[in-house]
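Heads up, one of the protein chains got dropped from this complex, but the rest are sitting where they should.
A, B and C label the chains in the order they appear, each numbered from 1.
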Amino acid sequence: MTITTPHQALLIFLAAAFAQNLVLTTGIGSALSVRLTRKNGNRVLFALCLFVFAVLTALCFHPIDNLLGSGEAARMLRPLIIVALSAVWYLLATWVLRKATPRVYEDIRAVLPFAAINTVVTGATLIAPHQFGESLLVDVALSAGAAVGFFLVYLLLCEGIDRMQHSAMPKSFAGLPALFLYLGILALALCGFSSDISFI
Amino acid sequence: MRLRSKKEYRTLFFDRAFKSNLVLVEGVGLCPLIGGATTLKNSVTMFVCAAVTLVLTSILMLGIGKKLPSVLRIPVHTLCASALLCGEAYLLNAYVSTELYASLYLFLPLLAVTTLFAYHGDNAVGAFDPRAGFVDAFSSAFGFGVVLCLVGGLREIVSKRTIWDRPLPLAVDLPEASLPFAAFLLLGLLAAALQRANTAAADRANRQTPTMTGGGDV
Amino acid sequence: MSVTYPQYALSFPSEKEPAASLPTLELCRMPKLLLPLTDENGQPRTPLCELYDTVAPGQTLTDGARPLYAPVTGVFAAVQTIDDVEYMEIDALALAGEEPAPANVFTLSPDEIVAACKAAHVVDELDGADLADKLAAIAESDAALLVADAVDDQPFGSAGLATLRQFGAFCADGLMLAAKAAGIDDYHVLLRAETDTYKEIEATLPKGRLVRDRHDIYPHKVSKKGKPAATVGVQACLALYRACAFGEHHGFATVTVAGNAVSLPANVRLPFGTPLSEVFSLCGLVDEPDKYVLGDSFTGKAVDTDALPILPGVTCVLALKKEKSPAVHACIGCGRCAAVCHKHLLPYEIARRVENLQFTKLPSLSPADCDGCNACAVVCPANRPVADLVKQGIEESGRVLIGWGVHDYE
Partner (left out) sequence: MSNLRNAPFSQNEANVSTLSLDMLLALSPAVAFGCVLFGWRVLLVVGISIVSALFFELLGGWIARRPSDLRDGTAAVTGLIVSLLLPASVPLFVPVLACAFGIFLVKLPFGGSGHNLFNPAAAGLAFVTECFSHHVFAYPAREAVIPFTLRTPEVNVAASPAGLLKTGGSTAFSWYELLIGQVTGPIGTVAILVLVACAVYLFVRRGAAPLLTVSCLAACAVIAALFPRSADITWYESILFELCSGYLVFGAIFMLNDPVTSPRHPLAHVMYGVAVGVLTMLMRHFGQFEEGFCFALLLCNAVSGVFDRFAWQLLRPRRQRRKEREV
């Protein structure tokens, strides 16, 4: 179904962030959020960078995709173009940050590449044309929703980890296994929302 | 180029593939597992593509890894992986089976940007010598593949009652098993089983080596 | 006992009854008093007099930071060691000395009152502190009201009520002296009792000096109008009056003897240092008690031998039968401990952080405000030692432990 009106784009943003959270209904970016809880460093800044990269990549990818046309070979090259684009944005960002605010850059240097090149950015940009047809508004809405949804799941994970730090935790479930179960139960809870806007 | 004995390579392989399995212990590369591994066929194709790509990129990176500035290492690594995966996608679609590509259109290319490669891109280059680098790359891909097939196979059995598209005489019919929540829960149980096996093995190891105070686990 | 939760406090049916209405008993035979040779903060005391000396009441028996004084006339008989703590044993000869004519206390100046108080070494039974230092501290603080606290808000104790019933007028005069010494003009005695006993005691006190505590809550509130108030023990006021009137040393105290193992719970007027066995033989034990408690059932200290003495600061002594220690469960998060904490803390959160060694989050929960009333441990349905964990949290709140909590090492 091709969607162009801004109302549907807003719906897609809300679905991707909350109702059909991209991380919990397709597993995109779930490994990244688990890894983010283990790295220290400024995480809100990381989420902000991810949001910016997602929107920028979606914005640039759309015109290039129109140029390529919709041949079968073009559809196969899409992922390569998206990764190349996010790599370009990443290099641009490092250059800008290093020049403008070196202190902030030092703080986020280790995790910046993962903020640019990850499954959330690439996945969202890949899903949009495939599922909802050619519309710039939809691409950007989906990428933005995916980034917000990713940060939401990350916050839930932090809250869960804090609640699981107790001595009565069975040793075989302590740590990552319990985190998987926690994500599984959250995914089950999100099944309550209907899937008329589905991303797979 | 430190040459190691065969035994050391075997323990390195066993360590990376099972004891500290990339997926179940480090929590890396979950995206293809949750979304893509709904049938055994999908899992096997992803396993093969991941193994080939990982090995080739790690060899490629060993070659030019040292000369690259640290900023460029991750992007170049991911770009190579993505290019390789596009090639494999084309081969899969042209020669193997188009409907398999249709069902994996999203998760096959995503393999390149999962934390599997990023994680591997970080530690692998420069830490090991080339031969060990190769073994490490293959064993982590193997470990990832084993979990992938396990999850994909189980979910296919439960949700479609078929294994490799051959129907099975089973009573249970749970189409929801292909949803992500089943994958997360299954991963949790597998990770718990592995962690329990690891702690049991660690206890057994401690008990055998006599401690300074004359052994005797109190 | 079934507990209810008025706003940020605890109320429960009191078990004071047989002891509160009985008159105060006296010891029937001369007790062997035991005075410890190490004081509260562990400094040793060396006795000044030799063995078999007779000592007069108020005579200083040892040197050291907080010296010991003889409560009654008696003979220094021996030095005993109980639970590796040395005690001086003094066999009492005469309990009540003859009383000279009372001096006129109303014309004394504040300095004379403080001097008399220091000479008689009066100890406040609410917290075991010297009354002289306490009055000096109250004088500096901006307290505008001095309250003689006769409210026994814990289940068993009724020592304050017994003291007021026996020496009501003297306690009021003592409070007046304490108020004059601390420079506070507004003072009253606070009492919690049924209407008939309250009316009976009000008749013996000067007009308007007795205020009734209507709210049956633990821990009780002293100042209701938000006026900063200071509290002093009722028995301390009585001792201050006797110090100013007769120059008598503060050697006696009224203690409630109760508990489910005691056959006849009652209030007993006894000299400091009386061992528990003496008191329980006076009141009679129904059957073998499992443990003795120095202090009331909420904040008392459990001991298992009955040879230990009763020292200043203890107003209630219990003998408890053996009951099955209840099973301790994990905290189910019912929030009752937070509902009863009168300092508005979160005891379950502090207990959880202390138990899981996550100390960086403790300062924001401000465990230092806790005054050890133990109300949270009483109401906890999972029988967890919440109060002890909160007390442990007070010392731990500075420490940082790497590793446990996810955000602990930031």
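Quick note on the criterion: a residue touches a chain if its C-beta (ideal position, glycine included) is under 8 Å from a C-beta of that chain, and two chains touch if they have at least 3 such contacts.
Note that the structure is predicted; figures quoted are calculated from it, not measured.
Peer 1: Out of all the chains shown, which come into contact with the hidden one?
Peer 2: Hidden chain, whole complex, touched shown chains: A, B, C.
Peer 1: May I ask which residue of C:2, C:81 or C:107 touches the chain that does not appear here?
Peer 2: C:2
Peer 1: Consider the whole complex, including the chain that is not shown, and state which of B:12, B:51, B:146 or B:174 touches that chain.
Peer 2: Spelled out, the listed residue whose C-beta touches the missing chain is B:174.
Peer 1: Just one of B:24, B:40, B:150 or B:192 touches the chain that is missing; which is it?
Peer 2: B:192
Peer 1: Going by the touch rule given at the top, which residues of subunit B touch the chain that is not shown?
Peer 2: On the subunit B side, contact with the omitted chain comes from 174, 176, 179, 181, 185, 188, 192.
Peer 1: For subunit A, which positions touch the chain that isn't shown here?
Peer 2: Residues in contact with the chain left out: 19, 156, 159-160, 162-164, 166, 168-170, 173, 177-178, 181-182, 184-186, 188-195.
Peer 1: Of the residues in subunit C, which ones touch the absent chain?
Peer 2: On the side of subunit C, residues 1-3, 5, 12, 15, 83, 141-143, 155, 226, 228-230, 291, 293, 297-304, 318, 320, 325-327, 329-336, 338, 344, 346, 348, 369, 374, 377-383, 385, 387-388 touch the unshown chain.
Please note the rule applied: only the chains that are shown with their structure count from here on.
Peer 1: So that we know how the chains sit together, what is the shape of their touch graph: line, ring, star, complete or other?
Peer 2: The chain contacts form an open line.
Peer 1: Using the stated contact rule, I'd like to know whether A-B or A-C comes out ahead in C-beta pair count.
Peer 2: Between the two chain pairs, A-B has more contacting C-beta pairs.
Peer 1: Averaging only over C-alpha atoms, locate the centres of subunit B and subunit C and give their separation in whole Å.
Peer 2: Here the centre of subunit C sits 68 Å away from the centre of subunit B.
Peer 1: Centre to centre, by mean C-alpha position, how many angstrom separate subunit A and subunit B?
Peer 2: Taking the average C-alpha coordinate of subunit A and of subunit B, the gap between them is 21 Å.
Peer 1: Could you state the distance in Å from the CA-based centre of subunit A to that of subunit C?
Peer 2: 63
Peer 1: Give me the residue numbers in subunit A that touch at least two other chains, ranges are fine.
Peer 2: Residues: none.
Peer 1: Could you list which residues of subunit C touch at least two other chains?
Peer 2: In subunit C, no residue touches at least two other chains, as defined above.
Peer 1: Subunit A touches which residues of subunit C in the complex?
Peer 2: 330, 352, 355-356, 358, 404-407, 409-410
Peer 1: Flag every residue of subunit A that touches subunit C in the complex, lowest number first.
Peer 2: 37, 40, 158, 161-162, 165-168
Peer 1: Using the touch rule from the top, collect the residues of subunit B that touch subunit A in their complex.
Peer 2: Result: residues 24-25, 27-31, 33-35, 71-72, 74-75, 78-79, 82-83, 85-86, 89-90, 93, 105-106, 109-110, 112-116, 118-119, 176, 179-185, 187-189, 191-193, 195-196, 199 of subunit B touch subunit A.
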